[in-house]
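Left out: one protein chain. Kept in place: all the others.
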Amino acid sequence: MRETTVIRLKDDIQLNDPILLVGLPGVGHVGKLVVDHLIEKLEAEKVFEIYSPHFPPQVMVSEESTVKLVNNEVHICKTDERDLVLLGGDHQSTTTDGHYELGGIYIELAAELGVSKIYTLGGYPTGKLEHTDEVMGAANDTELIEELKELGVTFKPNEPGGGIVGASGLLLGLSKFKDIKAACLMGLTSGYLVDPKSAQSLLAILSKLLNIEVEVSELEERAKDMEKIVANLIEAKQQQQGVLRDTAVEEDLRYIG
Amino acid sequence: MRETTVIRLKDDIQLNDPILLVGLPGVGHVGKLVVDHLIEKLEAEKVFEIYSPHFPPQVMVSEESTVKLVNNEVHICKTDERDLVLLGGDHQSTTTDGHYELGGIYIELAAELGVSKIYTLGGYPTGKLEHTDEVMGAANDTELIEELKELGVTFKPNEPGGGIVGASGLLLGLSKFKDIKAACLMGLTSGYLVDPKSAQSLLAILSKLLNIEVEVSELEERAKDMEKIVANLIEAKQQQQGVLRDTAVEEDLRYIG
Amino acid sequence: MRETTVIRLKDDIQLNDPILLVGLPGVGHVGKLVVDHLIEKLEAEKVFEIYSPHFPPQVMVSEESTVKLVNNEVHICKTDERDLVLLGGDHQSTTTDGHYELGGIYIELAAELGVSKIYTLGGYPTGKLEHTDEVMGAANDTELIEELKELGVTFKPNEPGGGIVGASGLLLGLSKFKDIKAACLMGLTSGYLVDPKSAQSLLAILSKLLNIEVEVSELEERAKDMEKIVANLIEAKQQQQGVLRDTAVEEDLRYIG
Partner (left out) sequence: MRETTVIRLKDDIQLNDPILLVGLPGVGHVGKLVVDHLIEKLEAEKVFEIYSPHFPPQVMVSEESTVKLVNNEVHICKTDERDLVLLGGDHQSTTTDGHYELGGIYIELAAELGVSKIYTLGGYPTGKLEHTDEVMGAANDTELIEELKELGVTFKPNEPGGGIVGASGLLLGLSKFKDIKAACLMGLTSGYLVDPKSAQSLLAILSKLLNIEVEVSELEERAKDMEKIVANLIEAKQQQQGVLRDTAVEEDLRYIG
């Protein structure tokens, strides 16, 4: 597979005033928790699968031991007021130019689907374990900022300091080129674990914003499952500390000549 | 060499119900041990050499001090029930997109050769030195899982946690797109050394699966040879700790401006 | 966005004997301080925005919480003797080939604008906190070296040792191919912090060189603002020490096979 590959699972997608929500892995997996939860609760239908040489060369293993190549996925679903487009997945790009390439593809898909607003969802790391319901925001449009302020989203000058890195930030920048309003909503979270409470705060804002009602009881369990995957990865990593290195050329191996 | 280069050593390859076995370097070099051993014991014939800018810029040195550019190789051989295609080599890709590119090339080769099933072989790191004969599996097809269970392969829900990384995992994902059934068989191994016992457990399963008989006495010696190469690499690396760095631009050297 | 994208904000740019000043982030942010300061004080007009997959996938957040995709920018302005072209921005390339690609684009822009001389501005790290007004230089033309010596710029044989890395160096090398004279001016700085005093020394040289007068009182405040951004980044980084790693494939995770 030499190129990013978008697999279209449904032709002729007609949407009613769609809004795109983006929840990819990140701090606290907050955004991912929210989007995966909505996909299930709103019974969203998968319409695109995105595979890419910028994702790690990896398959995830299911409960039945079947494998799935890491990917991103786009689902759609109806709500009372409008249709939602939900972008989620296993991984962000492992390369810088991959981020830009995938980001460009996602904004084009959004434009093609007639999306009028994009909300990228993430976690803002506080380093503290005490939970707060606060959701912080940044956006590419001042009107959108005012609307979100009224819903209780916090905006602080120059925050996050150092900017927003990764898809949630990049999509805000790229969507500006297509005149699509976009905001990043970040649930405050310690950053030490997958955080269902932070996801719940984010969902509370989204419920008001999109006029939807979503049951949140399973968020906790979903977070625990995600936590296991992450823990497995950390454990596997620790085991690998003493693992046999293959005949890889380590970066600091100096050349004979 | 700007592109991955596949050198065909034999035209007109006709195979009888071929199955592809993949054993590239990895944890415990278990898969590599098995495939290199089968190539020798079944007197397999080399049909493809694959060179790539994604492999390290490196030559291996033989006993006679002649050199060979690192590569992957495809061999074929006959057994009573069917023909086998054996993919092995010196190294996996050093880059993420290289993995996908090479993986795509290998799946295409498999399809071209009429391969109906793929078994990728590897090691599952336990971190413990005590040997167990257990072979764990994952697959892209539920029927295949049932067949392998009957042969004694273990399948645990969501295991390996964190998925399968590298060629053995990626090929399972990519082969799904070509409707080729594929499974990964992992011999449990400490992860600390090249493990001939784990390779032997894997071979035991393969013998039942493919209805072949292979002598295993030389596995131990083959493992020792591989261990030397790895040890040399580690020693060279330790020596390099104090080695003169060339005029390389180190990553953390900050720009003047 | 698959390619570096240059957005032209003004057609038909006619300049009077223009000189290009380059101040991108680097040691002490000295060059960036100078160019950002000149852009404001000389009321320069933005004419190009450069976005690139070689920049980090990141947006900066303003005081009003609006976002801006990281980029480089080209401004122009008039002074008594000539027009100035000012190249600055948020970031240098994150990749080696990106440096060369962007450098090539910048030299072509310079040639297109009729630029006759290029001064790249940076900081030379001394590791000592005591300030010195010294400005060190290197150039791709011996006449230019003599001119600059007369203005008080210091030139020491083979200094900086190890050469000049990053845009300030690369642009000197690439401009030689287009027969554009270029010099790098480096204000001596500790390297530990954003240094307004070093920027002031550099501005003093530039004032003599270009025959311009620029008020420097706000340099201190500008440096403090930049220092905050950097501090935020360091703090965010420390917080991230314990942050949840996403399902990223860490570099040292060894392959199953």
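Going by the order they are written in, the chains are A, B and C; count residues from 1 in each one.
Rule of thumb we're sticking to: a residue touches a chain if its C-beta (ideal position, glycine included) is under 8 Å from a C-beta of that chain, and two chains touch if they have at least 3 such contacts.
All of these numbers come straight from a predicted model, not from anything done at the bench.
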The one of A:P18, A:P57, A:G103 or A:G123 in touch with the missing chain is A:G123
Of the candidates B:V70, B:L151 or B:A204, the residue in contact with the absent chain is B:V70
Residue among C:Q14, C:T142 or C:S217 touching the omitted chain: C:T142
Absent-chain contact - pick from C:L42, C:L151, C:A204 or C:I229: C:I229
Which is it among A:L69, A:C184 or A:A223 that touches the chain not included here? A:C184
On subunit C, residues whose C-beta touches the chain left out of the figure: 25-29, 56-58, 90-94, 96-97, 99-101, 103-104, 125-127, 137-142, 145, 155-167, 169-170, 172-174, 176, 184, 191-194, 229-230, 233-234, 236-237, 240, 243-246
Where subunit A meets the chain that is not shown, the residues are 22-27, 30-32, 92, 120-125, 160, 162-169, 184, 186, 191, 247, 249, 253-257
Tell me which stretches of subunit B touch the chain missing from the display. 1-2, 52-70, 94-95, 228-229, 231-233, 235-236, 239-240, 242-250, 252-255
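One rule holds for everything that comes next: only the chains that are shown with their structure count from here on.
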Interface sides of subunit A and subunit B: same vs different residues, half threshold: different
Could you work out the angle of the rotation that brings the CA atoms of subunit A onto the matching CA atoms of subunit C, rounded to the nearest 5 degrees? 90
Counting in whole Å, what is the centre-to-centre distance of subunit B and subunit C, each centre being its mean C-alpha position? 47
Give, as an integer number of Å, the spacing between the C-alpha centres of subunit B and subunit A. 33
Which subunit A residues reach two or more other chains? 56-58, 94, 229, 233, 236, 240, 243-246
